[in-house]
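With one protein chain held back, the other chains of the complex are shown just where they sit.
Then we have chain A:
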């Protein structure tokens, strides 16, 4: 399975011996920790999810945010008492995107949902009509008021929960369970609060991801989290509209802060097809866009020809010229002639790079690839000069990158380039 908490990453090896005093201290801590744990478990086993138990989970999670079962106890505390009960009909009832699980689930949550249904008071509708002088209108007003109070109460609790996780996240930014809990809270926000309020809260979340990406710009999880937040902000549930322009702008900003940010380049490559569609870009605009991107990455490569991130993006652009059938492309209307011209032009300017950087293996690899792209595009085999070039570049690759000699040997064999 993929990585989890509990593994040591980047912690220097030290001697594992403790003094007797340290050992005694550890034993004390263990005793306190286990006593707290026992208390939480004791209540949970009896399906007691009161506010006292809730307070105990705060204490325990501060000691150990990896304790997923305790996060679950906390969720159960919220839905079984602290948050308002969804009154039938009033809930926007947006089905949880996580689909089926609720049906089978664990015993405890099954117990929970049955206890929920017995606790829910009988539907007030049955008593409304004209009894004891209460008009339907008054009653409606009262219901409206209760709903507002419920929402305010829920909002307070949910925002408190978001605050609760912040210091834990700062301390353990890679702890999956905190993030997972936070997203669950944010889902409750959508389900329980009026759209404008929910939207505000989710917008703040986007701000949080920006801050995280400022601290660690390649943080895989922060990028993924951001994608998710954007998706929600664009969704009809939050009455959203497309954020593709501002997200594209965000990648531009990230790249200008540091060219070597593959995550930002990647994100850019994924946004482009939508961006151009939403701009209703015509062929001319698409061509201009393609050239602008090509210039941008070309300049970056001029400075850092050893940077894999940059070459991946360059390759993404080049694939737009050859693989038009497979992927949504930037400029589908390019003529064959235009495609060939672009490829030739790139090959030439990359060759010029060799004058300054004749030991950058990625340059040789790009020349090798793009020459083959050119042949593919024209549906032909390499000509004599190209074959000579390919052999030469392969020779350089073998010399500069012996670790991957098996790959170079395969290429040589597959392309019939062996002397």
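We take it that contacts are C-beta pairs under 8 Å (C-beta built on N, C-alpha and C of every residue); 3 or more make two chains touch, one makes a residue touch a chain; residues count from 1.
Note that in this section contacts and distances are computed from a predicted model.
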> What protein name does the UniProt record of the undisplayed chain give, "Methyltransferase-like protein 5", "serine C-palmitoyltransferase", "Geranylgeranyl transferase type-2 subunit beta" or "Ubiquitin-related modifier 1 homolog"?
Replying inline: "Geranylgeranyl transferase type-2 subunit beta"
>> Which candidate, A:53, A:77 or A:175, sits in contact with the chain we can't see?
In response: A:175
> Among the options A:85, A:147 or A:228, which residue touches the chain absent from this view?
Replying inline: A:228
> Taking the entire complex into account, which one of A:85, A:218 or A:296 touches the absent chain?
Replying inline: A:218
> From the list A:161, A:307, A:346 or A:412, which touches the chain that is not on show?
Replying inline: A:307
>> Counting contacts across the full complex, list the positions on chain A that touch the omitted chain.
In response: 1-14, 16, 23, 26-27, 29-30, 33-34, 37, 41, 63-64, 66-69, 71-72, 75, 97-109, 173-176, 178-180, 183-184, 216, 218-225, 227-228, 260, 262-263, 266-267, 269-270, 307-309, 312, 315-316, 319, 327, 402-407, 410
